[in-house]
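A single protein chain has been omitted; all remaining protein chains appear in their positions.
Letters A, B, C, D and E mark the chains as written, and numbering starts fresh at 1 in each.
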Amino acid sequence: MRTEGRLSNQLRPVKMTLDTNKYAEGSVWIEMGDTRVICTATVDERVPPFLKGQGKGWINAEYAMLPRATHSRNPRESVRGKLTGRTMEIQRLIGRALRSVVDLQALGERTIMIDCDVIQADGGTRTTSITGAFVAMALAVHKLSRNVKFARYPITDYLASVSVGVLQGDVLLDLNYEEDSKAKVDMNVVMTGSGKFVEVQGTGEDAPFSRAELGSLLEHAEGGIAALIEAQKEALGAAGTRIGAQRA
Amino acid sequence: MRTEGRLSNQLRPVKMTLDTNKYAEGSVWIEMGDTRVICTATVDERVPPFLKGQGKGWINAEYAMLPRATHSRNPRESVRGKLTGRTMEIQRLIGRALRSVVDLQALGERTIMIDCDVIQADGGTRTTSITGAFVAMALAVHKLSRNVKFARYPITDYLASVSVGVLQGDVLLDLNYEEDSKAKVDMNVVMTGSGKFVEVQGTGEDAPFSRAELGSLLEHAEGGIAALIEAQKEALGAAGTRIGAQRA
Amino acid sequence: MRTEGRLSNQLRPVKMTLDTNKYAEGSVWIEMGDTRVICTATVDERVPPFLKGQGKGWINAEYAMLPRATHSRNPRESVRGKLTGRTMEIQRLIGRALRSVVDLQALGERTIMIDCDVIQADGGTRTTSITGAFVAMALAVHKLSRNVKFARYPITDYLASVSVGVLQGDVLLDLNYEEDSKAKVDMNVVMTGSGKFVEVQGTGEDAPFSRAELGSLLEHAEGGIAALIEAQKEALGAAGTRIGAQRA
Amino acid sequence: MRTEGRLSNQLRPVKMTLDTNKYAEGSVWIEMGDTRVICTATVDERVPPFLKGQGKGWINAEYAMLPRATHSRNPRESVRGKLTGRTMEIQRLIGRALRSVVDLQALGERTIMIDCDVIQADGGTRTTSITGAFVAMALAVHKLSRNVKFARYPITDYLASVSVGVLQGDVLLDLNYEEDSKAKVDMNVVMTGSGKFVEVQGTGEDAPFSRAELGSLLEHAEGGIAALIEAQKEALGAAGTRIGAQRA
Amino acid sequence: MRTEGRLSNQLRPVKMTLDTNKYAEGSVWIEMGDTRVICTATVDERVPPFLKGQGKGWINAEYAMLPRATHSRNPRESVRGKLTGRTMEIQRLIGRALRSVVDLQALGERTIMIDCDVIQADGGTRTTSITGAFVAMALAVHKLSRNVKFARYPITDYLASVSVGVLQGDVLLDLNYEEDSKAKVDMNVVMTGSGKFVEVQGTGEDAPFSRAELGSLLEHAEGGIAALIEAQKEALGAAGTRIGAQRA
Partner (left out) sequence: MRTEGRLSNQLRPVKMTLDTNKYAEGSVWIEMGDTRVICTATVDERVPPFLKGQGKGWINAEYAMLPRATHSRNPRESVRGKLTGRTMEIQRLIGRALRSVVDLQALGERTIMIDCDVIQADGGTRTTSITGAFVAMALAVHKLSRNVKFARYPITDYLASVSVGVLQGDVLLDLNYEEDSKAKVDMNVVMTGSGKFVEVQGTGEDAPFSRAELGSLLEHAEGGIAALIEAQKEALGAAGTRIGAQRA
C-alpha cells in the first residue's frame, strides 16, 4: 500500500482549470496531487530563423520552477545566469513531445510558445507539464482556428505523459516526490491518444532493469496515460473535437 | 470616473490567501484586482558573509514575473542570462522596505528570504509584492517564534505599499496597467502601521510635478496603505498580534 | 557644525570644467567637494530599435566608478561580468531625469549617450552625475544646433540634483560619504530650473520618517538645486541661452 | 542494403587504441566507422561538496565536439559562453550510465572525471562516448588498484552503448549520420555486461512508435551491445579481469 | 645536453599528417615531439561585418586545449563560460600571423576559419599551432583554387613559428614543457619563407635580457623556422607550389 493509499496502477487526483490567465492565447492550471503547474501558450506570428520562408510552423517550450516549489529553496536560474542541465533537458523534451502531434505545415508560419512554470513540486513535474502543455496548446490552436482557415486541423492527436518506477520490487504509476527519491528505476513515458509511444526515457542508475521489468513499466504507463487523455478530453470539451480530425 | 468604476482614492479589491505553499515557512497568494503575486518566505539558518558572527539577521528578497504575466510575452531572465535593471531595482526595494520593520538583532543570525513571483500583472506589481511579502515574512517569523525564544519580537511594525499617480490632472490611488501607462507622474510609497514613510519614489519623466501635487499624492497613498494594513491584520489574525509588541 | 565646517543647508564647493575631452561632443569634469565625475555626451545619429521611424530621439546614460574611486577597492563590473543592481538603478535614474527636460520630438531621430565615470567618490556620486550630465548634454545639443536646424530648441529647462538626509535629528544638504554612512534617512532629489520635481527618492531603511521631516528635506533640496542651476548657467554661458526657449 | 553495405543488425568497424594520452590516468581513442572520440579519465582525490565526508566516490563526465567534427563548422561553446542543451543532456547521460556500474562506496572518496571529445562525428557520438568512457574509466581504476587497496573492486560490470532506429520501416543498428538524419525513430540504449538496461531513450518526434517496434529496437541494441562488450574485454585484457569480481 | 639528448639548436621530431578530417577544406595533424595539435581550415563564403562589400577576405583563428592535454586537468572554457586571457592572446596571434602572408584582396570576399585544438601539450603549443595552421590554410586555398579563378594566388609566402628561450645561461631552440617552465627568458618568433619577421614576442619576467641575448635568440629561431618551412614544403608537395607565385 502506497503512502497516499493508492494502488500501484492508480494516478493521483488530476485537476485542470482552463483559461486561468487573462492574456495568454491558451492557459491551464494543472494539478497532479500536490504537483501544480501553470501552462500558458503564446502565439507568435513569426518562426525561428532556420524555418523562415518554408511555410511551416514551430512549437517551442520553456520550463521553470519557482524557487520555493520544492522542500528546500532552489536558487533562481536567472540569478545563477544560466539554465541547469535538468531544465534544458526537460524543455527540449516538452517541445519535442508536443511537435510529434502537430502538423507543422498545417499550422503555417507561426510559433506556439509554451511556458510551464511549476508552482509546487511533488514528483512528476515534467510529465505533468507535458500533459498540461498539450491542453494549453490545444486551447490556443482552437482560438486561432476562429481567425485562421486551416486546410487541415494542425493538432493530429491527443498527447499526455506520466512517470513510472520500480520501488522495492514493485512497479508503480505516477510517483510522488517521496516515492521517486527512493525508486531504483525511473521512467517517463509520453504517448498519443492512439496509443503510440512518443518518448520512452528509462534510467536505472541505481539498479539496471530487465526486459520484463521494462514491459511491466510500459503497461502501467499505458493505463495512466489513457486516463489522463480522458481527463484532457473532458476538460477541453468542444475545444478538442477537431483534434486528429485530419486523420479520418 | 475610472474604467473600473472606482473613485480616485479607492483601492482595487484585495485578496490574501495564506499558507498556499506546502513547503515554505510562510506563503501568501495576494491579488489586487487582476494583479496576482505568490509570496513565499524561506528561513535559512545562515547569514550573508558580511554579517557573519555579528549576532544579527538579514532579510533578502527576489522578484520575478512569469513570461506570460503580461499582455505580450516577456523573455525569461534565466534565458537572457541576466536580470534586467527593473528587476534588480524592485528586489532591492522590497528587501530594504521589509528590513525597515525588522529588528535584525532580535531576529538573530538567520536570513529570511522572500520570493515574490508575479503570476499575472495588471499594474502595481512591486507595491503588491511588498504588501504580500510582509505577510509571508510575518507568517514565517510567527512560525519561528514557536521554536525560537526571541528576547524581543523581531517585527516592529506592519508595512504595506501602494502606487499613486497623476492622470489627466487627477491624483489616483492604486493604478491598474492601463492607467499607469498613461499617467504623467508615477509614485510608489511604502509606509508603516504607525503612519511613517519608509520609501517615497516619485518620478515625473513625462511631466515634472509641484510640491502641492506631491502633497496630494502622499495623502492618497496614506489612505490606501492604512486600508491595506487593516487587510493584513485581518488576514494574519493571531499570527500578527505580537508585531510591534516591543515598541510598547 | 559639520565636519567640513559647513552649515546644514550649504553645498560643498562646486567646480565644473567644460570640454575636457578632445573627442566627445560635450564633456565636463565636475567636482562637488572631493567627489569627481567625468561626464561626456556622445551624439549617435541612430535611435534604439523601439523608436525607429517615429521621428523621435532618445537620451541614454551609463554610470560607473573607477575601482579605486572609493576607500577600499571595488572589483570592476567588467571583470565580474555583470552590472550591480546599484549601477543599473543609477543609470536608469540619470537617463530618466535628463529625458524629463528634453523634447524628444524636437531632438529628431538621434540618441545622445551620456557617460558618467566617477574618478573619486565622497558621497553624492549619483546626484553629481546628473548635474554634470546635464551640462555635457547641453554642450552637445548646443554644438549640434550649429549644423541641425531645430524647429524648437530640444532642451526645455535646466536640471540638477542633490542629496539630503537626516543625521542625528538634523536635516543636512549635500552629504559627504562620512555623513551619508551615518544618516538615518537618505533622499535624492532632481529638480528643474523652474522649480518642479522630476525625481524624489527617499528611503528610511534605518528609521522611517514623518511628513514633516519630508517637508524639511525637500526644502533643503530646493535651495541646493537652485544654487547648482546657477552654477550650470554660469558655466554654460552662451551655450545655455536657448535652453527652455520654446517655453516662452 | 545500407549505404556502407552493412546488414541491419551489423555494427560499423570498431577500433579502440588504449593509453593514447601520456598524462591521463586512463585514455582511449575509439572509432565506430568514421566517428572518432578521445576519452580520458582523470583521478581527482577530492569529491564534490555534496559528498564530502561520506566515504563515497563520484564519477563525472564532460562531452564536447571539435568545431569541425561535423559537416559544417559548429561555433565553440566556450565562445558562445555556455553549453548547449544537447551537450548538457549528453554529459549527464554519460555520467549517470557510468555510475550504474560503479560501487561508489568501494571507490572511496575520490572522483573520476571522464572527458569525451569528439574529433570527428558520423552518427552515434554519445553512444560511442559511453563505450569509450567505460574503457578509460576501467584503465584508471586498474591503475589506481596498484596503489589503493580496494575492499571490493569498484567496477561491478561492463557497460556499453549503441544507437538503433527505424528508417523506411526497417529497424537498423548503429546508424551513421546520413541514416540518423532520415530515421523516424531514434533510440539510444545503454546496457551492462550481464544484459540489463541502464538507459533506454527512444524518441519518435517524427513518427510515434508501437510496442512491437520498441521490442525489435531493443533486440537489435542487445546484439550490438554484446559485441561491443566483447571488444572492450579484448582491448582491456588483464586490466579488465577484476571487473564485476565482487559480484561472484 | 638537453633531457631528450637534443642539441641547443635542434628541433624535436616534426610530423605532419595531412587531410585527417573528412569534412574540413584543409586539415593537418601536427606533432612536435609530444605536442600534438589538430588544425582544420573551414572556408566560409561570408566576411565579418566590418569587411562587407570591400571585396576583401579575412583569416580568423581559434585555439583551445582538450582538458587533459596537460599534466593536470584544466577546466573547460565552455564550462567556465569564458575564454582565458591566454587563449585570447594566442588566437589573436595565430590570426595576425597568418594574415601577414595572405593577400586578402586576392582571396576575395570569403573567410578562412582556422581551428587549432591541442590534443596533447608538451611546450610550444602556440608555435606548433601556427606552423600547422599555415598548412591547413594552404590546403584549403589550394582546394579553393580548383573552383575559384584567383587573379593572384592569395598566399604570398610560407610561414612557420618556433619558441626559443634562455635556460641556465644557454639559448635553446624549441623548448619542451619541462625546459619552458624553468627558462628565464621565453620568446616566440614567427617568420616567413623569405626570412622576415612577422612576430617577435620575448618576455623576461624572471630575468631581463640584453641586446646580445636577443640576437642569439633570434638566430636560433631563424634556423629552426627554416627547417620547419622545409618540412611544410615537403608535406604540401604540389599543393604548395603556387605559394608566393605572385611575388615573382
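Quick note on the criterion: a residue touches a chain if its C-beta (ideal position, glycine included) is under 8 Å from a C-beta of that chain, and two chains touch if they have at least 3 such contacts.
Computed from a predicted model, the values in this text were never measured in an experiment.
Though it is not drawn, the left-out chain touches C, E in the full complex. The omitted chain makes contact with just one of the residues E:Arg99, E:Arg126 or E:His220: E:Arg99. When the full complex is taken into account, the listed residue touching the unshown chain is C:Thr42, out of C:Thr42, C:Ser129 or C:Thr156. Listed residues E:Leu7, E:Met88 or E:Ala245: the one in touch with the omitted chain is E:Met88.
The omitted chain makes contact with chain E at the following residues, 82-86, 88-89, 91-92, 96-97, 99-100, 191-192, 194, 196-206, 208-211, 214, 218. By the touch rule set out above, chain C reaches the unshown chain at residues 21-24, 27, 34, 38, 40, 42, 44, 62, 64, 66-73, 76-83, 87, 113, 115, 117, 119-120, 122.
The working rule: only the chains that are shown with their structure count from here on.
The chains other than chain B, kept in their positions, cluster through touching into A, D, E | C. The set of chains touching chain B and also touching chain E is empty. More than half of the contact pairs of A-D, counted by residue number, reappear in one of B-C, D-E or A-B; that pair is B-C.
Averaged C-alpha coordinates put the centre of chain B at 29 Å from the centre of chain C. Multi-chain contact residues of chain C, defined as those touching 2 or more other chains: 82.
Every pair of chains meeting the contact definition is listed here: A-B, A-D, B-C, D-E.
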